[in-house]
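Reviewing the structure listed below.
The complex is shown incomplete by one protein chain, all other protein chains being positioned as in the whole.
The chains carry the letters A, B and C, assigned in the order they are written, with residues numbered from 1 in each.
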Amino acid sequence: MKESNMDGLQTTATETEQQLEDMAKEMRLANDGLLEQDKGYFCDVRPHRVEPYKGIMESFANWARSQSLWILGFGTGCGAIELRPLMTSRFDMYRYGIQARPTPRQSCVFIIGGYASVKTLKRIVRSYEQMQGPKFVLGLGSCTVNGGMYWDSYNTINRIDQYIPVDVYIAGCMPRPEALLGGFIKLKQMIREGKCEGMNKYIDDFDWYKANQKQIIHDWNMPDYNW
Amino acid sequence: MNEIMTKAWYTLISLFVITNYGLLLGGTMARVRAKVQGRIGQPVWQPYIDILKNNFKRTGIYHGVMFYLGPVFRLAGGLGTYLFIPAVYGSLVFSNFSFSGDLLLVMYFIFFGQLGMALGAGQSGHPYSPLGVSRGLAQMTAFEVPFALSVIAIAAQYQTLSITEIVAAQQGGILNWVAFTNPLAMVAGMISFLGMSMGNPFSVVIAPQEIPIGPPTEMQSSFLGMLQTNRAIFNGAKLVLFMNLYFGGATNIWIMVIKTFLIYLYTVIVDASFPRFRTDQSIRFFLGTPALIGIAAVVLQML
Amino acid sequence: MVSPLYLIAMLLGAAFLHPLIQNRSKLAGQLVVLVVLGATVAIPLQWLMALDIATMQTVVFQTAGFTAPLSINLQVGVEESLFLVIINGGALFSALYFFRRRTREWEGSVQILLMTLVLGVNGLVLGRDLFNLFVFMEISSLSLYALVATTKTANSYEAGIKLMVAGGIASALFLIGVVFLYRMTGTLNLDDMIANKQLLDNKAGITALFLITASLLIELKPFPANGWGADVYQAADPGVSALTSGTSATAIFFVLYKITPLFGFELLQVVAASGGITFIFSQLLAYKQDSVRRMLGYSSIGQIGLLILVVALGSLYGEAFTTTMFGGIFLLVLLLGGNHLFSKAGLFWMSGITGQHSLGTMRQSKTVRLGPVGAALQGILTSALAGFPPFPAFWAKWIVITALLAFGSYWWASIILIGSLIEAAYLFKWFLNAVKSPVDPGTVHDEVIPEDFPEEPVKEPMAGASPAGIVARIARQSSGGWIAPFMATAVLVACGMLLATMFILRGRISGYRDMVLLLPLAVLVLWTVFDVIRVPFKLQIGLAIICSAGYGLVFLPGLDGIRLVFGLIFIAGSAVQMVPLLNRRGHHRGLAGMLLALVFSLGNLLFASSALEFFFSWELMTITSFFLVVRGRQASGAALRYLVFSLGGAFSILAGLFFGSSPLAALLLGIGFLVKMGTLGLHIWLPGAYAETDDDMSTFFSSVTSKAGLFMLFLLAGLFVQEAIPAGFAAGTRLESLLSGIAFTDLLGWLGVVTAFAGAFLALFKEDIKYTLAYSSMGQVGYMLLSFALMSQLGWMNSLYLAVTHLMFKGMLFVAISGVVYRTKTRLMYQMGGLITRMPITFFTVLIGIIAVSGVPPLTGFGAKWMLYTALIEKGWYLQAALAMFASGIAFLYLFRLIHVIFLGQLKDEHRTVTEAPIWMLIPQVVGIAGIMLYSMYPSLLLKPLEAAVAPFFETTISWDGYTVLSTLGYWNGTAVMYVTMGVFLVPLLWLLIVQRKNTQKVGQFNIVYAAERPYRPETTHFGYNFFAPYEKALGFLHKPLATRFWYRVVSVAEVAGSMVRKLYTGNIQTYALWIVIYTSILLSILQRGM
Partner (left out) sequence: MATERQERTIQEVKDSDPVCDAQTGLKFVHVEADQAVAYITRLRDVQGYTHLVFFTAIDYIEDSIFRLTYMVHNYASRQDLGVQVDIPRHGTTMESIHHLWPHAATYQRELKEMFGIDFPGSPGLDDSFILEGWTGIPPMRREFDTKLYSEQTYFPRPGRVTHDTTAYMKEKLYPSEAETW
């Protein structure tokens, strides 16, 4: 009697362990694109959704976020040339709490500066994933919307929102700095309203985004999520 | 027990004041810099918002224990440096823990935060981090030379290493300041202060165009928030130290505010007007004229 | 008493009968030789027992009822007996060397020649009649020519002929001299002549004596008329060379010794000059030699030259030598001669056994690697020859130098010291060449980049695990050849021990404390026994640790003040740092004993009550530490440098000990101590020695041994406060006013701070971690020197404080690093990286270590900085203070690099499986951390005892207020600093833990923002190589190796001198003969000028 009881307990224990292991496995990413010997270099934890705070706390946080927009200084396309004037005394983006940061780790706004080739997209995905949430994406120029004048190129992607979530598009080829500022103000407004949950969207639809990315990035030599 | 509680309150007040002052000073100086460049510039309270935002970040990453502790070391270094300096002469509240040690303690405690931060940056595994640290440390050894000479000249002048006594000796009129009684020491010290505040032309650590941001490349979220907080406090501490050393200290909080503001203004103006040195140029610079001025100051005391 | 005639008769009879026996049985023939030679040793021993040693009793034997010169006139005295014991002992060992060697050298004729040679030399020693002496000289010379020729190579025949020609000239001169003397004194008996010495006190008499002297000198191969001698040594079989150098030359020297009472002042001077010149130039020549045997030959010639010099000087300055123990000059002759005979013969045999002919240059030598037994033998023989304690030459050297300096004969003293230094250099060069590992390039000037160390070939396991096995193995190897050097070594060791006991105890055994100075020797013997009976290494080290602890418990409580501080450093520090050695596997012969002996000799510095005792311990420390350095895998170059510098320093100390408290004494002693400390200019041995030693032993050198110099500085501090420039120097000029008032301490202060700066600066650019630490130690010692030189209470406190804390943190660092090197198998920092995850405890140790070294509060290092700057400013040394601050900033640079490049950054693939350092390596680290944390928390625990220690020397300038220490300038409360630091550290940490309590992901090593790329290899992502490139660009000109270059130039001057002298030797018989004639003429003309 006693023994069987013990056995039962043990079975339960192993089963639980098994389950836990399975769960842990689900939380891991396959990282199939990496060479076997390279897998150890990268973190393979699956990103998970982070819920916003509740109520006024989140509003306050969102206000702070909207007042302190740090741009990732990565000129992904020719539109990046229109970012420079923002720093000048004529446009003075600092007034709005906007600053450029040289590293994705510290930035919260990623500006896709125009057309993105496949090669660039790989870097865009990598940098986007390296940013810490909440993070926002500004699509700058027509190319990010529908490919713009390069829409039929063998190498230019047409819709950036198929690969990473975009919060605000600024149309034009090229949009002027004023339009960019307009986009920023729109973004701020949206952040304050709590509408910019792009990061959680990316995680919710993670597999879809990944499938899209992998469809065109053939030599996927990075982990599935670049922590 | 009562004494300890009182001291704790005083400490909190002192820290609260210096933190807010440091943050506002940073915001104000950004405005000043903007004015130099013909802009309006960010709001004065922008540093507060940045820190808030960074602490409100939902996710974060870390590379290991030292990475995690790096910002803690840094902030501890900033807090400690401030706490070992008597901020306001004769004030109980702002005397902090200056009874723990003299000027030498402060000079060496500055390294505490830098070392910790360097270790944290090092563990990130990013090559730019140690590159920045290497540049920063290399430059630091260089600007420490005129500073050390200057401090030695002051210590020789007043035969004391206690900051309180150095301040006390400078009381009684503007001409009693070290800046006037020992101008060479002041010049050497203030040049090395430029290096210490890491602005142009000595911004080799951050060097945005070469090694984007250097040591804190991997720092984000609340780690970064902590570094920003430290920046305010540490800046305040350094300003107070230099005020005490060269400009007669402060007998009340308002004088402290005015004096430190002016000292900081001086570094900002230099910062806004110069391009950057290369690291080796910077080292040679500090070991050149400023060091000679410092030696002259010391030799004058020996004669 | 056995009549000496039996000795002669026995030898003669055996020589005649030998062919008969040989024909019956070869073995029997050999045994007969051994038995007869054994008897030649036994008979003088019997005489010694019968004679009254205290009065140097002599007994004269006349033979066949006739008086000399018609019969043989023999005198047996204590001197003769002792000499015969050693000479015949050497011959006996030679016979053992030849024994059962199935080569043609050991044929019947050789055995007979050996016996006739012994017969000749016995006659030379015993004979008191000049003509008899001539006869015996001829007998021994003839035997020798034949022996040399028995090697049966073209070279040896030629050498034999050269020897014969030279011998012929010498005999002719001798005979002419004898004729003259007989004409003038009417006797041939030496004693009669000495009694009628005044008869010879004219030009003719002196000339006659000169002829005899010249003949003897030529036989002893004086410089420069000695090319033939060197050829003999090179061409003959090593066994024969051993006989030539030991037996024959020593006997002829004894003849010279016997007739010195006849010499007048002029002649003695000529003899002394000849000996001195021979000594120094032979050493220079030997230094340049490629051939081992020729090198040993020149060394022999030089040693005989030294003997001649000593005898001549002894007669010249007789009164100075009489103060020594007993027998006066004879003791010296005996010690030097015996020491040389056995050690040189032993080395010749070793060269024969290993078959090593050519040294090559050290770089490209055909290495003959000795096994452990061979290495031990050669090491002991070399040490004995170089005059290290406890071997006889050490005591002789001491007596000679003492007497010479007491007499004021500085030139001769310095010639002897410099010659000895050169001799030690080339002898140890050979030793290192013979024992170094195959991967050793021989010259280690600096770190090796970027090749990794090649794998060391796996050593064959040693067979035989019992003493019997070892003996059997020795016997098996080269059929008995090993026995000879083994016996020689045994004799030397036994004599050394005996002499040490005699000299050190000097008959006063009042308690166990007097024995303490002999402990290192006892330890060496005991642990050698352990090695022989194969006690496991771990047990040996364990016993060593227990013994150190016991030593500390027994002896240290008797000390107080500064001695106690250093006692704790030397003994307790060493005991803790021995623990990592427990990690070693396998057998490490001689390691534990050497180490313990080193520790004890360091400890004994504390107890030395006389100059001799101190110097004995000092030299013992030098030689034991040298043998520890040698064990490093690529250490031979470094070890040689270490030895030469240490020995040079020791000689400087030896000289300095006799100048009382004059500035010269301060200078000489100071140089000696500073060499040990490795201050700038004298430091070039330091990095190599610290770095190339086995990783787990470097810590001894860095954290313990370097303090010995500091300790001695403290002991003799009074010397250094005097003015450095003697009064009257450059009197009346402006220079005088500039230079006056500069005390040695001022110079030491500058030297200390410059050393601190240079150490830090040089450490900055090293990729090899051990070189970094080595230079770091150098810098730290510089701070200690600077603090010492302050000559104030705070300064001294700080010096001691640094000594104690440096022991802890540098010991920790070295042990931690040795653990890292042990695990990662590399010493180059940039090849490591990211080890924090693999070795967290070691990382923590290094972290604490570097915080402590750099002087960042709240750890102990800051206390040192605080005291240093306070003391410097109090003293008014402002510029030094500034330079010290600069140095401490630079120290911060290399320390950060150390911890970053090893532990942070990118983990390399090959280190993925690295584990934490072994437990034995962690124990000292934990002890160090505990010590540092304790003293950081409560600095008063350390400061107050130190204050008490220096209290007898200075007025106190500091006061205490609770935990706060107040100086005249400032104050410091270490405890409060610690609390505040903990507070300001914990508050942000808690904040971070709260804010980051969730959603903070630990990521992998390649999860970095890499300009939107990804890293591919850790090697290319890790920033570690040439870490401070901008610094090098800005200030790199400062680390040009100026000091190193200077010392290289010194060496090359010696080498050039050697090769210039070498040109005298053409290898041609006629030239050599001409040289002999010219030599004689020159001596004669000098003599005439003297008259």
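Simple rule for what comes next: a contact is a pair of C-beta atoms (placed from the backbone, for glycine too) under 8 Å apart; a residue touches a chain by one contact, two chains touch by 3 or more.
This structure is a prediction, so every number in the text was calculated from the model and none was measured.
Here the chain not displayed is in touch, across the complete complex, with A.
Note on the undisplayed chain: of the listed residues A:K39, A:R159 or A:K210, the one touching it is A:R159.
In the complete assembly, the contact with the undisplayed chain comes from A:N146, out of A:Q18, A:T88 or A:N146.
When the missing chain is restored to the complex, the residue among A:V45, A:C78, A:M190 or A:I217 that touches it is A:I217.
Contacts to the hidden chain, counted on chain A, fall at residues 117-119, 122, 145-147, 151-159, 162, 212, 215-220.
In this section, only the chains that are shown with their structure count from here on.
Chain-to-chain contact here is organised exhaustively, every possible pair of chains being in touch. Judged by contacting C-beta pairs, the busier of the interfaces A-B and A-C is A-B. Chain A and chain B have centres, each the mean of its CA atoms, that are 36 Å apart. Within chain A, the positions touching two or more other chains are listed as 50, 103, 105, 227. Within chain B, the positions touching two or more other chains are listed as 58-61, 217-218, 221. By the touch rule above, chain A contacts chain C in their complex via residues 37-38, 40-45, 50, 74, 103-105, 123-124, 126-127, 130, 221-223, 226-227. The part of chain B that touches chain A in the complex is made up of residues 30, 34, 37-43, 46, 49-50, 52-53, 56-61, 208, 212-213, 216-221, 224. Those residues of chain A that touch chain B in the complex are listed here as 50, 52, 61, 64-65, 67-68, 73, 89, 92, 94-95, 97, 99, 101-103, 105-106, 108, 132-134, 199, 227.
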